[in-house]
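The complex appears here minus one protein chain, its other protein chains still in place.
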Amino acid sequence: MPVAWLVGRKLVRALLTLWFAVTVTFLLLRLLPGDPALALASPNMTAETRASILASYGLDKPLVVQYGLYLGQLVQGNLGTSFTQSIPVTQVLGARLPWTLLLTGASLVLTVVLGIPLGVLAASRRGGVLDRLVQVVGVTGQSVFVPSVAVLLLFAFGVRLGWLPIGGAYDTGVYGVAWYGDVARHLVLPALSLTLVQLGAYVLTVRSTLIDALGQDYTTLAQANGLSPRRVLWKHALRNALLPATTLIGLQLGFLVGGAVLTETVFAYPGVGRGIYEAVTQLDYAVLQGAFLLLAATVVVANMVTDVVYGLLDPRVSTR
Amino acid sequence: MSPTTRLAGLSRRTRLLALAATGALLAATAACAPQAPPASDASGGTDDATLTIATTTDVVNYNPLVGNSRSDYWVTNLMYPHLLGIDDQGKKTPSLAKAWGYTTPTKAYYDIRDDFTWSDGQKLTADDVAWTLNTVKKDKPSGTFYGQLSNFTSAKVVSPTRVELDLSKPDSSIVEEIGFWGNIVPEHVFSRASSVATFPNDGKDGGWIGAGPYTLTKVQVGQSYTLDRVASYPLVEGGKPGAAHVVFRVFPDVNTEILALQSGEVDVIANALPPAQVDTLAKTSGVTVAKAAGLGYAHLTYNMKNPDLARLEVRQALSQAVDYGTIRNVVLRDQAVSTGSSPLMPVLTDYYDPKISEYAFDPSAARSLMEKAGYTADSSGMFPPTFRMIYSLQDSVTAQWATLVKDSSAKAGIKIELQGLERNTYLAKTAKGDFDIYAGNFAIMDDPATNMTLTYLPGGVINYSYVDDEQLNTLIQKATVTQDQAEKVALMQQAATIVHENVYDNVMYTQNLAFAHSSRWTGFVSQPSELLSIVNPESLASARKTG
Partner (left out) sequence: MSAVTTPVAALDAAVPQAPARPASATWRRFRREPLGIVPLALLVGLALVALLAPLLSAAPASYGPDVLVAPGSGHWFGTDSLGRDVLAEVVWGSRQSLLVAVAASAIAIAVGTAVAVVGAYVKRLDTLVNVVVDLVLALPVLPLMILVAALVGPSTTTIIAVVAAFSWPEVTRIVRSQALTVVGLPYVDAARLMTSSPWWIITRHVLPAVTPVVVVSVVVTASRAVLSAAGLAFLGLGDPNTWSWGRILYEAQQSGAMSSAWWLTLFPSLAIFLLVLSATLVSTAYNDARNPRARRSRTRRSTIGAGR
């Protein structure tokens, strides 16, 4: 199949995903109960004030018209203006996105760096004590309730030991190079919390797919060709086993960007997840629509990156 | 082809393409990365200390005429002065205004100080005051300020330190209410906007201009708001505010705030402490708990549009089915005071009427009242009507005692269905009158005449019992116009008695608030209510770090 056609199909898929996310958000906001005018003005406002507020955000027009206008704006790259802050939505989200990317990125890197060795360890000693231990640790991580872990970490490392700061992305009053160090210090606990939750699934996936790969024909063949068992393990089986793990990372990225809201709440980390929660409490439709579009875009990008990495790893995928 | 060669083979071009794509992605991510703030020449020493204040809500609006979240108020309060302050008895005190009053029943005035300057050097004069009042009246920004201006027509500058107000009808409370609730904004900044109702005041052209002890300089959205001190502030002893910088940091979770205070990362927690934490924190070393008088009250109102609740016996029964003492003891940890079930709270020493006493908690009496009203209990001992009670889930204290009210009413055979709502839904239902019983609280109810106009007059915006009592109406209307303070008090006390006897409003308690701060900081000046507490301008300007 020609590459152009494949790429084209992926693009259509991506656009469809974005459109779907935007439309679902748009409809949910306007069809479910909730009056943004009340959220903006004091409850004692006159009917006239309320009408003018709704009009200024175009909320008085029929649904179809609003939708058309919104899509038109989107295509031009205009995400609208925040209801509560009267600044462009891009500015609101732009302030939060870097922190989300940082937190998500750190957590994913940690997950991969810790997950692969642990998965390999478990798979190569399948059925043994270490394997069981890794399995239990993996499943444990998936089963904890994030805020509980977060508060525990804060108490232990922040208050009792005093090694790490409590909340926020960085301290004011720190400048220049030291600032980067400060950001890193503030990143440790939130990233750790997130990693603990993500790690489990990743380790287990690596483990199980590696087990499968080790049982495949090509592994037997490689051994028959005289390759040492260790070489077989690391070079060949792992490479193939990482394929589903890569897909998993892609999925986790999509989840993390919006799903880190609990972590961001407890650690006061100013990411997009918490931003969405605040926008919901303020019924800021514009920010919510923009945020969900952003999340969908992240998922799309994550899928694309996953496909690329998949292509790199999978020798059977031909792209000529 | 042997598996090994198959495994190793990938076209060079493909690899390069993939690498390039990944590289581009990383570069794009790096471009979005946060930038380190530029280095500043900050020197050391306790004179240059930074006071860090934790808050649970983010600052969303920098326009004091519009802003409605607590954090908005705390930050803008530090920049835009009020004409009047308030003391622990609810009496108004001079702030920007030195003197105030009425020349005729429909003409009021403020004499303001001449030593306030805006942070860009321009003097704060009567022009700013008059302009603020007139523009708010004209542009109608949605906030409490505009709500105070219903009887105000226009303001006139008489001299650089005197403003005169024209009223559309006599109103003996308005000059104090406007003075207390309204922020004065700089004409030369705010007039740049076509309407102050939509002016974001986000400091884009040239930063923020304020006349308070601190001016906003740096904003990290969702994280921190830094204010730098001005050289001289008239309302602090010595003129120079203590801390060089004040930083508001956003912590969405109160538990994280408490941990941060304990570790020394923040110095003050701006939001009121949950009652159960006051004792624990008071005993924590390094933490001091400051008290602030409550100026508002929590209450239940019975929607008289409901035919059952329109009957006095039913309302009386309901009022005797609430265990007030236990609520104050268990939920509020004895940090609340009974108001005698009257809207005239003890803290308002001028108005308080000790003759009005709290409804007794007496389930059997409540039961007899219901029977007297003609209701018969079913086999399980419950009377037929079910009353739907709404409350805001955001208000954790009310949410806690709502269940207690339901349980104690059940003892009297009265069925209450609880409907805890998310804040916006709560506001919507309240506005529409979509409830049988309303549970809520007011943070500041400092002027009975103004307050009763809104709570008990028909059509009043917070008249949640939908009461329309002719005798009551007359008393309230007379009180709003009379300039004789003694007469005003007497009228208000008569009105409160009527409200109490008819259970038009079930005022539960006034909550006194507690705020935690680091013991290393002293000099806070506590003022009533959560809006002021220890984070009001005079307090922050006087705070000093000791060791």
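All chains are identified by letter, namely A and B, in their written order; residue positions are counted from 1 within each chain.
Going forward, contacts are C-beta pairs under 8 Å (C-beta built on N, C-alpha and C of every residue); 3 or more make two chains touch, one makes a residue touch a chain.
The structure displayed is predicted, hence computed values, not measured ones.
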Residue among B:V75, B:V185, B:L235 or B:L273 touching the omitted chain: B:L273
Touch criterion as defined above, residue of B:T326, B:T349 or B:T386 at the omitted chain: B:T326
Of B:Q394, B:N473 or B:N502, the residue in touch with the unshown chain: B:Q394
Hidden-chain contact residue, picked from the options A:L40, A:L79, A:L214 or A:I249: A:L214
Interface residues of chain A (partner: the chain not displayed): 13, 16-17, 20-21, 24-25, 28-29, 32-34, 124-127, 132, 135-136, 139-140, 142-148, 151-152, 155, 204, 211-212, 214-215, 223, 228-230, 232-233, 254-255, 257-259, 261-262, 265, 273, 276-277, 280-281, 288, 291-292, 295-296, 299-300
Hidden partner chain, residues of chain B it touches: 253-259, 262, 273-274, 276-277, 280, 326, 330-331, 333, 393-394, 396, 399-400, 403-404, 406-407, 418, 420-422, 425
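Just so we're on the same page, only the chains that are shown with their structure count from here on.
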Rounded Å distance between chain A and chain B, as computed from the means of their C-alpha atoms: 36
Complex interface listing, chain A residues touching chain B: 33-35, 38-45, 49, 53, 56, 84-87, 92, 94-99, 101-102, 105, 151, 154-155, 158-159, 162, 165-170, 172-173, 175-177, 179-180, 183, 218, 221-222, 225, 227, 235-236, 239, 264-268, 270, 274-275, 278, 281-283, 301, 305, 308-309, 311-312, 315, 319-320
Contacting residues of chain B [partner chain A, same complex]: 2-4, 6-11, 14-15, 18, 21-22, 25, 29, 32-34, 36-40, 42, 50, 58, 60-61, 68, 140, 142-144, 147, 198, 200, 202, 218, 220-224, 226, 245, 247, 249-253, 255-256, 259-260, 262-263, 265, 422-425, 427-428, 430-431, 461-462
